[in-house]
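Here the complex is missing a single protein chain, while all its other protein chains stay put.
Right, chain A next:
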Amino acid sequence: MINWNIILSIAKTHLVTKLRQTLVATLGVTFGIGSYITLVSFMTGLNAMLDDLILNQTPHIHIYNEIEPSKDQPVSIYDDFASHLNFVRSIKPKISQKKIHNALPIIDYLEKDKDVLGALPQVVTQIFYIAGSIELGGNLTGINPLEESKYFNLEDYIIEGSAETLENTDNGIILGIGIAKKMALNVGDRIQISPISGDFFPLKIVGFYQSGISDLDAIQSFTNISTVQRILGEANNYITDINVKLKDLEKALPMSQLIEQQFGLKAVDIKTANAQFDTGTDIRNLITYAVSITLLIVAGFGIYNILNMLIYEKMNDIAILKATGFSGKDVQLIFMSQAMIIGILGGLLGLLIGFGLASFIGTIPFETEALPTVDTYPIHLQPSYFIIGFSFAMVSTFLAGYLPSRKAKKIDPVTIIRGQ
């Protein structure tokens, strides 16, 4: 039978009389856990921010018409040459239009799918921005502003004006901030747009767009679909891209494959398009855990050392306890309890300090032009980090306490008593 009262009271007395060592060991754990919480919440905050930066405005499936050379050349379908080795040099793509054939029925079809939140048409075209004598190349995308805001957070990236004003303004344009700077334009000014085919269309600037990716902001502008269709002289069924938002991101890959097969269009899912972001996230996580585990191992060695020292100093006590009827297991539990008390106190304190530090970082202003949606350092606090952090503390102190306490268990009282 284990008498915890007495074991804990002996453990407590040892810890209290060796207060300085106890504090050093405890603070070691505190430091490890505190850094883990701070690091992990900061790193995941950063991950989430970077993911948002790209993934939030990226469609889960992007459907368009890829201009590419046909995989099957006529010669390979011709039976008479089947047994020959055929070379076709300099294959060029067949001139094909960017327009998605039957785009509107496809959108209808997609929107009926239960996995789809929204399927938004876009008209993407290359144009020149002309203001006075300056002429800049760029992209003009025709959109449904309100829908884009709803599904792809467009509103977050409009730093002046709003999606609604664009929706309500005929011949309005939301200009990329880079273009506006270069051309010294303000909201309310007019800008001339010229499609590749020539002609000039004056559009009214109703807002500025800033994605945070400056290369993009230097070329990209938005207007209503109907405006682009008019500029291009196309009918209102002229759609070049369809962006799909799904309920479940994981379904993007299978669904994109299905769409490719079914409609003979190019359909790229978000994961394929942004594979490098997962890699970045993985590496940041790896760094977080590597640093935290290193800190905890250092803290663990601290506990191990201090307990070893304590056991060495307490040889006499151990011999007395054993001589008066305490079993080896009792003695082991006394020293194990000391390790665990250090772990629990240090761990809890570490959680508190980590929480405090992370919350504090979360209030530090972090304003950068590149990230219009962010104004303090990103912090992502989650209960699971505290559970993991505390488990970390328990496991490392258990391991650090186990070996010394086993040594204490095995100490032969006779050897100690003789040694006096």
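Just a few scattered comments:
By definition in this document, contacts are C-beta pairs under 8 Å (C-beta built on N, C-alpha and C of every residue); 3 or more make two chains touch, one makes a residue touch a chain; residues count from 1.
One rule holds for everything that comes next: contacts and distances are computed from a predicted model.
Looking at the choices "Cyclic GMP-AMP synthase", "ABC transporter ATP-binding protein", "Cell division topological specificity factor" or "Ferredoxin", the name in the UniProt record of the chain not drawn here is "ABC transporter ATP-binding protein".
Although one chain is not drawn, the whole complex shows that of A:Glu147, A:Asp217, A:Asp269 or A:Asp317 it is A:Asp317 that touches it. Checked against the full complex, the one of A:Arg20, A:His84, A:Lys112 or A:Arg418 touching the unshown chain is A:Arg418. From the options A:Ser327, A:Thr363 or A:Gln382, the residue with contact to the chain not on display is A:Ser327. By the touch rule set out above, chain A reaches the unshown chain at residues 1, 3, 5-6, 10, 13-14, 17, 316-317, 319-330, 413-414, 417-418, 420.
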